[in-house]
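Omission of a single protein chain aside, the complex is shown with its protein chains in their original locations.
Order of writing sets the chain letters: A, B and C. Residues in each chain are counted from 1.
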Amino acid sequence: MQCTIRSISPVGNYLHLILDAPEVDEVAPGHFAAVAVGGIGGGMLLRRAFSIHKSTPGQTLEIIFAAHGQGTQWLATQSAGDVIDVIAPLGKPFVLPRQPISCVIVAGGYGAAPMELLARELRGRGCRVDVVLGAATQEKLFGVLDLKGVADSVIVTTDDGTSGVRGRVTDVLADVINKNKSQAVYACGPMPMLQAVAKVSQDNGAFSQCAVEESMACGIGVCMTCVLPVIGDDGVTRMSRSCVDGPVFRGDRVRWDDVHTVPSDAFGAPRPGGH
Amino acid sequence: MQCTIRSISPVGNYLHLILDAPEVDEVAPGHFAAVAVGGIGGGMLLRRAFSIHKSTPGQTLEIIFAAHGQGTQWLATQSAGDVIDVIAPLGKPFVLPRQPISCVIVAGGYGAAPMELLARELRGRGCRVDVVLGAATQEKLFGVLDLKGVADSVIVTTDDGTSGVRGRVTDVLADVINKNKSQAVYACGPMPMLQAVAKVSQDNGAFSQCAVEESMACGIGVCMTCVLPVIGDDGVTRMSRSCVDGPVFRGDRVRWDDVHTVPSDAFGAPRPGGH
Amino acid sequence: MSVDLTTSLGSLQLAAPTLTASGCAAAGKELAQFGDVSTLGAVVTKSIMMAPRSGRATPRMAETPSGMLNSIGLQGPGIESFLENDLAWLRANNVTTIVSIAGNNVDEFGELARILAKVEGVDGLEVNISCPNVESRGQVFACNPVSAAQVIETVRSVWHSDAPVLAKLSPDVTDIVEIAHSVVDAGVDGVSMINTLLGMVIDVDQMKPMLGGRTGGLSGPAIRPVAVRAIYQVHAALPHLPILGMGGIRTGHDALEFIAAGASAVSIGTVVFGDPGAPWRIANELGQELQSRGYNSLSEVVGLAHHN
Partner (left out) sequence: MSVDLTTSLGSLQLAAPTLTASGCAAAGKELAQFGDVSTLGAVVTKSIMMAPRSGRATPRMAETPSGMLNSIGLQGPGIESFLENDLAWLRANNVTTIVSIAGNNVDEFGELARILAKVEGVDGLEVNISCPNVESRGQVFACNPVSAAQVIETVRSVWHSDAPVLAKLSPDVTDIVEIAHSVVDAGVDGVSMINTLLGMVIDVDQMKPMLGGRTGGLSGPAIRPVAVRAIYQVHAALPHLPILGMGGIRTGHDALEFIAAGASAVSIGTVVFGDPGAPWRIANELGQELQSRGYNSLSEVVGLAHHN
């Protein structure tokens, strides 16, 4: 889908991209968009994946991104009126509760991008929503004000103490869960954060859903690059594709310690003596 | 050299690019500029060569180009304020006469780009300057009005007759030479045109200089891709580099029929029975 | 008048000239949201092995200039599940299907061929000999004319089907024509070329190879000139051998290069990752490229660059 850029503007250390996207209908929180980068004669074949920040069905799509490596640096040089190629929405979004339960949203850095949308959905279902946002430093926080406008409470943490509580999101998470009797935790951010969030949630009796970030080549389930070990309903660990089976997984199902490896008990794992 | 684009605007089928080029001093007619294309993460390694159309020393550099393949198409998407990387001036320019002789300038399509500058130099030396400009069709003509402002006469030819005389530049060249007793012919354009111009000039007693267009990888004399068979002062044919030994060569020294081959009498040519 | 884009690989007639490359479209299902998979020349499935296989540790890919490295390690469900789920889906959707097989040793290739020869819906077999031979110090079958031929002979001996058998060749050899000759002598109906080139990217922060599998396969437009050269060489040596060409095809213009070099059809691989509609787009573009040059059919162009 060819999307014209409506605007691209800095927010803290990130860029906020608003795209014309007449072909995109409903987007659920946790869906991602895959953006082609590099333009004419470009040497970058693979799309870049970004959580969808917001969307107006049939009209716009928004993402928040960090100019990081070559592809996102290229994206940062684009301006209003330029046209980029986008596939969206992709992936399995967060699963929303049927009951009006008490929820916590936890996000690190640009992991907050999809969380305003999620908070609105949860509130729309009558859920209580408490938010914990963290980042290394103030400029890398995203969405604090927006989430304050939706959530029942927002706590901010930064590693360097430049905003909110000095420390990590997981330093405050247990308290938030216990204080609000939260039953579900929704998380998006770096993998080590997700691992810690999943553990704290479980330790405190809450169910967690984590949107993981694995390097993806295709984003549509055909290449098998984006896998991580996830335990299925049958108790068997499979190398699951984060692009189509995720990016949202149950926190208690991801084998966090074994990410980037193939656990020896995984389905189809090499056996001693060869395959 | 990083050059900011001042403006990029269409002229007929071409684009006129004006660059800030504070580092460029004197430019002589026939010099070329080598422009890097593709930008961040780009897959195009090689620069594109363009005749320098005009320059204001220490200030600007101008080129006229056709959006043709991938690199020039990319260049066409750039806009004022964008920064491109340029090496200039390169190559050996046209050799100017010491005497105020009668000259003809012949150009095909964007081959006219360097010719206004040349015409001014020649007029500045007291030369008579007659011009023949040709193209396949009217939109592919360049520089007609500008050259009319400088030259003693301008004749236009188009293959399809949409402007001026229907036909080729060489259909009128002999007449121009004879009428004006021209001693020197300066030419720039497609190789077949140059070949014909060189012949007509020689047949009519004029000395010709032709700016050739050979595919170049480096543009600075290190790679040996841009060669063509040229007869030296010693009568020996060598595979000469058009980027540093040219792009301007004497029309009577280029072995036009043998371009794209290695003539068997060229210096270092394969001998029967191996090298 | 539109150009006739039908073609064939040995006895297999193809309604369209573009196929998916093995490992770049899984078993076709995921592409269905981007186009009608039954209108492709064929789906070439991800190489299937006897047993389920988890593949290698991640990271499994690294983007490289105009290309990528992958070290998937043939993750797959094993032949049984493949027949039940993947092949069943392909049959139900009328998809022309070329099944790619890979074995750890010669016998496994034979076993897979024996099983596949008996089932419906297998329109062709692509034998991926570009995988390591665990019995021969991990050397890749396709890198040795003898082991390449052994695999093909074994497959051929149990392949009681009319569907063509293609050998998938690796470019990582001194003389690809020698390998082509050996698999032809062993009885293949055609060859698929090229598989990926062995490559490596180093993560200089962690100071170790970036991929979990250390080395990986280089694919994409970066390797296209190597693919065209290999196809040109093999077609020159074996002009009647059907070739399924692949390696960095991005546009119809690229596809035309492969056809002119000697391929009868092309597979689209890595480019699908960036543009899932590419197999259909490229077929259209190829039609236009042929038409604008005044050709009436794809078949008249196969190998044409050898005649000028």
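Here is the rule we use: contacts are C-beta pairs under 8 Å (C-beta built on N, C-alpha and C of every residue); 3 or more make two chains touch, one makes a residue touch a chain.
Since this is a predicted model, take the numbers as computed values, not measurements.
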item: Chains in view that touch the one left out, judged over the entire complex; value: A, B, C
item: Among C:Ile223, C:Leu241, C:Ile268 or C:Ala283, residue touching the chain not depicted; value: C:Ile223
item: Among C:Gly110, C:Gly248, C:Gly269 or C:Gly287, the residue in touch with the chain that has been omitted; value: C:Gly248
item: Among B:Ala36, B:Ala76 or B:Val154, the residue in touch with the chain that has been omitted; value: B:Ala36
item: In chain B, positions touching the absent partner; value: 36, 43-47, 71, 87, 214-215, 217-228, 238-239, 244, 259-262, 266-270, 274-275
item: Residue numbers in chain C that touch the chain omitted from display; value: 62, 64-67, 69, 143-144, 172-175, 197-202, 204-209, 215-216, 218, 220-226, 228-229, 232, 248, 250, 253, 256-257, 260-261, 289, 293, 301, 304-305, 307-308
item: Footprint left on chain A by the chain that the document does not show; value: 43
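What we mean here is this: only the chains that are shown with their structure count from here on.
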item: Centre-of-Cα separation between chain C and chain A, whole angstrom; value: 35
item: Computed distance of Cα centres, chain B from chain A, in Å; value: 55
item: Whole-Å gap between the CA centroids of chain B and chain C; value: 46
item: Residues of chain A touching at least two other chains; value: 43-44, 71
item: Multi-chain contact sites of chain C, meaning residues that touch two or more partners; value: 65-66, 221
